[in-house]
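Every protein chain of the complex appears in place save one, which is left out.
Order of writing sets the chain letters: A, B, C and D. Residues in each chain are counted from 1.
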Amino acid sequence: MLDAAPTTAQSEEALLEVNNIEVIYNHVILVLKGVSLTVPKGGITALLGGNGAGKTTTLKAISNLLHSERGEVTKGSINYKGETVQGLDPAALVKRGVIQVMEGRHCFEHLTVEENLLTGAYTRRDGKGAIEADLEMVYSYFPRLKERRRSQAGYTSGGEQQMTAIGRALMSRPETILLDEPSMGLAPQLVEQIFEIVKSVNENEGVSFLLAEQNTNVALRFAHYGYILESGRVVMDGAAKDLRENADVKEFYLGMSDEGRKSFRDVRSYRRRKRWLA
Amino acid sequence: MLTEIFITPFADMVAAPDFLMQVLWEGLVSGILYALIALGFVLIFRSSRIFNFAQGIMVVFAALTLVGLYAMGVPAWIAVGLTLVVMFILAVSIERIVLRPLVGQPDIILFMATIGITLFLIGLGEIIFGGENKVMITEELGIPTGDTVLEPWDGLLILQHLDITVVVVATLLVAALLAFLNYTQMGRAIRALGDDHQAALSVGISLQTVWVLVWFIAGIIALVTGIAWGARAGVSFALEVIAYKALPVLMLGGLESITGAIIGGLMIGILEKLFEIYWGQPLLGGNTETWFAFVLALVVLLFRPQGLFGERIIERV
Amino acid sequence: MKDTDGYMTEDGRQIGGVLMEMKNITLRFGGVVAIQDISFDVREGEIRAIIGPNGAGKSSMLNVISGFYHPQEGEVWYKGERRPAMKPYEVARLGVARTFQNIALFEGMSVLDNVMTGRLTHMHAGIGAQALWWGTARDEEIANRRKVEEVIDFLEIQHIRKTPVGTLPYGLKKRVELARALAAQPSILLLDEPMAGMNVEEKEDMSRFILDVNDEFGTTIALIEHDMGVVMDISDRVVVMDYGKKIGDGTPEEVRSNQDVIDAYLGVAH
Amino acid sequence: EGLFTPNLSYRTGPFAATGIPLMNGQADYMNMLNARDGGIGGVMIDFEECETGYSTEKGVECYEKTKGKAIVTQPWSTGITLQVLPKTNVDEIPILAPGYGFSPMMDGKTFQWAFNTPAGYWDAADMIVQYLEGQGSLDGKKIAFLHLDHPYGKEPLPLLERMAEEKGFELVPIPVGLKEMQNQSAQWLQIRRERPDYVVMWGWGAMNAGAITEAVKTKFPMENMVGVWWAGHDADLKIVGEDGKGYKSISWSFPNLDAPVVADIKTHVVDAGNSKSNEEEMAGVFYNRGIIISAILAEGIRMAQQEFDTGEIDASQLRWGLENIDMTEARISELGLDGMVPPFKTSCADHTGKSGGWMLEWDGEKFVKVSDHLTPNTEAYEALVAEKAAEYAEANAPWPVNDACEM
Partner (left out) sequence: MLYRTAGQFKTTYKADQALFPVRQDAVLLAIILLFAWVIFPLTASEFAFQTLLIPIMIYALAALGLNILTGYAGQLSLGTAAFMGVGAYACYKMVTLMPWMNPILAILLSGIFSAGVGVAFGIPSLRIKGFYLAIATLAAQFFLVWLFEKWAWLYNYNASGAIQVPNLDIFGIYVAGPQASSVVQYFVVLGIVTLLTLLCINLTRGNLGRTWKATRDMDIAAELIGINLMKSKLTAFAVSSYVVGVAGALFVFMWRGAAEPNLFDIPLSFRILFIAIIGGLGSILGNYLGAILIVGLPVVLGIVPEALGLPVSSAMVEHLNIMIVGGLIIFFLIIEPHGLARLWALIREKLILWPFPH
């Protein structure tokens, strides 16, 4: 494994700790086989890996959303600020400052964009004024949402829905956001834009992020630290810039060989083995 | 034949306007009562996409509890309070025992579960309260009885005070519900939950709290409905069949619309009564009320598959 | 490029004449104009990409092609004839197959059954024969099963043949969807973001399949994709849409250097 | 061991309200006999209930379940009666359906195994019309026939139609669907529009309370409303109380709280804590009718025991017993049933017994007798009975009839 050298923006303090968890769906399907990771305060931590590696499952295990999918954590522990948060209901976790933005956007279709944002403030008890102010803050990050505030979310485009979902999470004034595949299905420009916003929210508001991504390229550009997940196990972790330089990561996750980027036309063999699994 | 269908009924209406007024009024009142049952459905459907078949039996159960408590010597208004407590316990138990383990299952499974609840409550209710027809404690609750007789066009129009009360109460209830759903944080949460409960969970909306609340409100509506129906026809399990009438109301109005429930209720109440009196009885041997509402709703759905006020089905690939 | 008999690609494939042509298509939803007066063509044997920002109307265009949306204005020409207004299933029977942006598999069925549904348009046994499992029904079932197995082999999903698709991971689902479309032996294959949500390795696999389909069966392909790497590498010609309008059309190189496209979509030159 | 006389009761469902007092009366009487006399002829009665909820399907199930040992079946709904009628003919078990069932059952020759003792629906219809005629000629009058839309409600229609023709009144049948029982506003609007002189009601279960409350609401003159005996339940009228004054119901039974049998039930059953009834219910018409029904069955058993000289009679012996009941005034008072039922006598040809009945009226608190003993004019519809019975036998061919029985 590579050295986990902390980068500048991170402090030492671990906000969220996942220790060796195992997740089983439907009492039979073992999906996570011992995953451990740490999200430091004020950092952007990326969780990378292929399809079905278990990224979403890890995030849901943290936010306790597994239950409604007939999944459960059978081993290991999850601590937030030193306290165990396993078995809390998702609402309690939101109150403690951890909120998840789910994969595939999941907006409330029949609510307007603004109503969607307001539901994010559901657990807050600090008064209308503060909520209004945060609404304005979200609009300042996502000016496009302000234009579409009265439209039903079901009819907005994919990018707008993604912005709504992130904005909604911000409305809860979180300390930590678990962000699942923000780039999926978005145009390159928008991906860039969304990551920029993540970065500035991280810097300006001090929100920590745990980011599950397929798009390794962008993720590693914006994250401070990364974990790579393969079929339910962490196979590699390290500072983002180290991972970017790692040969295996380059080949399998960034699509680059020694001669630079390969063309998709030239890939001839599909069945390759990853070196670390051999 | 054609004249009997297209001319005679209208001629009859014009010939006896007071009778027509009476028919319309009766239709209006039953429509409101249907709408009250439908309201309970709508609320639960909105918050969970559960098609709560048990709403009908909840009406009976609430009314029986009220009357049963009174019969045990509890003063009327305290009995109302205690009935509300019972409805709350019912809501909590349903959430805890039935809904929570079934969260995330397909709609039809939850629908089935509510039929299970219905059977359970029928059995339980009969064991506790027995099957006899009981008298609603109308006067004890201070609900006006008696009637006002008007004589428009030298005819006769009888307005039951009870019915007037029902109309007023139902209107207030609907207004309150609309305000609650559209302008409060909790109302928004209820609507959000209906759209996507995973996402609702993720923003910290507690399914348990909202569901208990919603089923409890549905229980309150059931009690109001039970008092209203009970005062008209006595309280017994036979009331349960009336709950079927709420279904076409829902279809016509749209499953998730409060406005739809009330307007659908009124339309169905009035139209089915008009049809029965002026067409059904003279031409079809009567009793068309069993199906007219369903067929009417079906025809409307052919043109608007989500009902008059239902949410448009967002179909995209 | 504008000749009627096709052209030769860089890697030496011969592209044929026009297979499908969209003429001045306009599509509105209430006040929203999803597609505004767009025309383009797809040639036989070609891999044609459609790109553009989110909400540009790309999926809507695919839906117009497959008959799910009916444009208010414009014509669709297919195999040299103007296509009359049709139901989507009739379009499918003309040899148009597709995959979907949000996977649309039949979750309650096995992989094999899902792919077999792709053969529906090739099966004709009557209900009586099917009920008795006799004669044509039985022969047909076996003949089509053979075809389906070829596709399954080709896409390397033999091992999950009998698995219910609901439990498959995302990447495999995408492949099963492709298998279902291929089983129909379409003359044109429409792919809506086939590589969304995949990592590089999986994208490489998928690219390979697309190129092989095109190569081995000569299937014409129209695809929507946000990954510029993929688009630039595997497509022959690219249409660029932006909020319902067409802002570019040409070879990847032409599109890449088009300033409008850079402004509206790419952000930076790739 | 004992005499197994199961009862297909219904204490649940929409008809429970009217069923319960009847079932209680029946059960209490049999319990009284067991306690007081040690059963009948020294053999204990096994009076088991099988719950049907008035559902025909459940009824058939109960019949099948009990028919092995039972010496009689008491189906307790017209629907169930119709269903088991052909089966009993094969299984050879008598049906006892006092005051209900299929009207042509009175023809004992065709329906060897079925008894609607002591009076059938057509008797009821005939007596009601007789009574109304007593109030003035029916010629040119209009009678609304408000009935349950169910085999039970339709039973008297053929006879009423015939009488309408003969007597010159107009009959307006108004059906009430099972689902409208509690919501009869359309029916009562129709009544208001038709302005009938009388409303004859053939209601049951929740329909009765619904009709009576609607009648009060629409201000229909109560004294012009007459119900069949199943539409004369005290609890239904208590809902409207004073407002129901004048409502009438024909009946072949009447509560006599001073009758010795009532005292015996009190000592042997109620005081022993074996009754499910309560004081209010026990004063009502239905509870007391339950007593009579059991008394009729007991009498049939007694007749059979005497004839065949055995305590443990079987089903076909009981049939003989039921065909040879002779309830004279003397016998009635011997049984302690004074004033509770008119005298009647069955025979192999006459399975009804022509008890006739009394017209009862609600005085605001209870039912009182307002007529002398009325007797049905059976000759008038004997032909109709024969016709319908023959029709039934033909439709169910082969249908064995009792040739030994002379009319």
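We take it that a residue touches a chain if its C-beta (ideal position, glycine included) is under 8 Å from a C-beta of that chain, and two chains touch if they have at least 3 such contacts.
Remember, it's a predicted structure, so these values are computed and weren't measured experimentally.
Contacts of the undisplayed chain with visible chains (whole complex): B, C, D. Among C:33, C:104 or C:262, the one in contact with the hidden chain is C:104.
The hidden chain makes contact, of the residues D:21, D:41 or D:79, with D:79.
Seen from chain B, the chain kept out of the figure touches residues 51, 97-98, 101-102, 105-109, 111-113, 115-124, 126-127, 244, 247-248, 250-251, 255, 284-285, 287-288, 290-291, 294-295, 297-298, 301-302, 305-307, 313, 315, 317. Not every partner is drawn; the one left out touches chain C at residues 66-68, 87-89, 92-93, 97-98, 100, 104-109, 113, 116-118, 120-121, 123, 125, 127, 130-133, 137-138, 140-142, 145-146, 149, 180-181, 184. For chain D, the residues touching the absent chain in the complete assembly are 9, 11-12, 48-51, 53, 55-57, 60-61, 64-65, 68, 78-79, 82-83, 86-87, 89-90, 102, 149-151, 154-155, 157-158, 175, 177-178, 276, 388, 392, 395-398.
We adopt the following convention: only the chains that are shown with their structure count from here on.
Minimum number of contact steps separating chain A from chain C: 1. A count of C-beta contacts for the chain pairs B-D and A-B puts B-D on top.
Put simply, the chain farthest from chain A by mean CA position is D.
Averaged Cα coordinates give chain A a centre that lies 45 Å from the centre of chain B. Shared interface positions of chain C, defined as residues touching 2 or more other chains, are 101-102.
Listed in rising order, the residues of chain B touching chain A in the complex are 103-104, 185, 188-189, 191-192, 194-206, 208-209, 311, 314.
Listed in rising order, the residues of chain C touching chain A in the complex are 11, 29, 32, 52-55, 101-102, 156, 167, 169-172, 193, 196-205, 207-208, 211, 226-230, 233-234, 265-267.
Of all residues in chain A, those touching chain B in their complex are 63, 65, 67-70, 89-91, 93-95, 99-102, 106-111, 115-116, 118-123, 154-155, 165, 168-169, 172.
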